[in-house]
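One protein chain omitted, others in place.
Up next is chain A:
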Amino acid sequence: MEELGPIFRAMLRNKVKFGLIVVEIALTLAVVANCAAMILKARREISQPSGFDDENLLIVTARPLDSAMRKDESLADMLRRDREAVRATPGVHAMLETFFTPWGPNLTTTGVRPAESTMEQLTVQSYPTGEGLTETLGINLVEGREFSREDVDRDTQRAKVFNATQHEHDARGKPLTSFEQDVVISQAFAKHAFGDGPYVGRWLDDEAGTLFHVVGVVDRFYKPGLASDARSNEHVMFYADRDESYGRGFRALVRTEPGQAVLVARDLEERLARPGEPRQIKVERIPEVRTTHFGPQRLVTTLMGVVIALLVLVTALGIAGLTTFSVTERTRQIGTRRALGATTGDILRYFLAENWLLTTLGLVLGFGLAMGLNVIVVSVFAGAKLNVPLLVLSMILLWSVGLGSAIAPALRGARISPAVATRNI
């Protein structure tokens, strides 16, 4: 490549023309690499697993719309019939009555700490739940037991009695009477709260004076995309209780036999819609909930993808345009060189070398520019951090695009016949 020297010196005499393309390539690299980082960040969020059998999970909601139906007696009867209707539906593998939704918005947090300790309050997601916890979510019990229907009915009754009585409070508003509740917690939270196990039989309490008795530990629970502190997404506490507050009615997670979610969903809607009962019946599939949940990320991904594609196209056109211009401008020189014995290969190599030099200069400049832009994007807009492999990948992409777009015009230049040298223009 002994031509590089002369090529470079020739370029220096045409600083603006070539400088333009160098700056353009640098800018393109900066934008492409930063957009790619944003896309990757969004994609990582979209594709993180919940750890549950998302594909076969359904959320079933049946809300009474008539206030008469929300009276205790009729509500209990309605819930029993709904439970039985779901169980009797073919293709249903397991069911868990809870207000927890993988990927969904509803999050209830409680501040607790190990009883009799001076620890800071720990924040934990807490959900009222029934039987079928491990089977429905596809997780395992590592210690103790999970809840049965009897636990739920008994605890619901006890909570009702407790809430219905007027309690004495101390000066800080803490009830003097306390309430005990059995809970199943996640292993991650157990470790966080108590350190080493075994955990069954230990106690937690909250500000209001409720005592939580650990009766079971599940191996893993993960509700992704909620907290900025990823660890707390695994901290959960289930208690046995029917949350019968205002109009919520029946709500359950249903796990179907593999691949039957769509069929079962349709079937369930029909079975739950009972004549004479004005209710809102909704059956959602988790993959759909997930798609909605990640809407903004999907939008960013698509728009950024379009920008990258267009930008690369524009830059490729720019490089092709410049090379075409160079070739036209130097038609006589090329003719002369050809007449003096240069082969088509020599001419082709000249233009490609020139292009290679330009692209490389642009990419070196762009490396710094991309890093600089990323500092702004990260600090000001909490954007995605750029890493070197991604930047190198973007450089390889632009490098091949640069070379690719120069080939056609360079070939045209190489085909210029030596006769041009002697022709008058």
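Keep this in mind: a contact is a pair of C-beta atoms (placed from the backbone, for glycine too) under 8 Å apart; a residue touches a chain by one contact, two chains touch by 3 or more; residues count from 1.
Assume contacts and distances are computed from a predicted model.
Q: Name the absent chain as its UniProt record does, using one of the following: "Peroxiredoxin", "ABC transporter permease", "Cytochrome d ubiquinol oxidase subunit II" or "OB-fold domain-containing protein".
A: So, among "Peroxiredoxin", "ABC transporter permease", "Cytochrome d ubiquinol oxidase subunit II" or "OB-fold domain-containing protein", the name matching the hidden chain's UniProt entry is "ABC transporter permease".
Q: Just to verify: which one of A:I7, A:L27 or A:V60 makes contact with the chain not shown?
A: Looking across A:I7, A:L27 or A:V60, the contact with the absent chain belongs to A:L27.
Q: Among A:L322, A:I347, A:L363 or A:L391, which residue is in contact with the omitted chain in the full complex?
A: The missing chain is touched by A:L322.
Q: Residue-wise, where is chain A in contact with the chain that is not depicted?
A: 16-17, 20-21, 23-24, 27-28, 30-31, 34-35, 38, 63, 65-67, 163-167, 169, 173-175, 207-208, 245-247, 278, 280, 291-292, 295-296, 299-300, 302-304, 307, 310-311, 314-315, 317-318, 321-322, 325, 373, 376-377, 380-383
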